[in-house]
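Below is one structure; the comments refer to it alone.
Shown here: the complex without one of its protein chains, the others still in place.
For chain A:
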Amino acid sequence: MSSTELQALYQELILDHSRHPQGFGLKDGAAAQSHQVNPTCGDEVTLQLHVEPGTDTVTAVTWEGHGCAISQSSASLFTEMAVGLTLPDLQGRIDLFRTAMRSRGAIEPDEELLGDAAALGGVSKYIARVKCAMLAWVAAEHAIAQVDAAR
């Protein structure tokens, strides 16, 4: 009924996160927030980083948005991964994720570092969907840059 590639793209973990997203709903007190739009489909996400002053550690990620199963689950999986990381570490994870996403399937995402978000590895074979997976991560990167710039 559907190919193994398609099932690898839409793993149950990904579909679960898209149906029951973590961190959904904006909250006051964020260190920074970023709104990103995928112009090809109109999908959007507003993502907030909540950071513990002094330690630069992410205490929470909150977000709102609408979009496909890939973009929604990716935001949810990002939320899970990011909490507890320092901002420089988080930027490192974003770089790692982007490299895997842009590899056209050549690079498996590092599960040790990216956690369940590594399940999005199948997306990198579908060039048209990489932007979907990157949407929340780009928003987070923009938010990190704002925190840095505010210093």
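In this section, a residue touches a chain if its C-beta (ideal position, glycine included) is under 8 Å from a C-beta of that chain, and two chains touch if they have at least 3 such contacts; residues count from 1.
One rule holds in what follows: contacts and distances are computed from a predicted model.
Asker: Looking at UniProt, which of "NADH-quinone oxidoreductase subunit A", "Transport permease protein", "ABC transporter ATP-binding protein" or "Cysteine desulfurase" names the chain we cannot see?
Answerer: The record for the missing subunit names the protein "Cysteine desulfurase".
Asker: What chain A residues would touch the chain not displayed?
Answerer: The missing chain touches chain A at positions 1-3, 5-6, 9-10, 15, 19, 40-43, 66-70, 72, 126, 129, 132.
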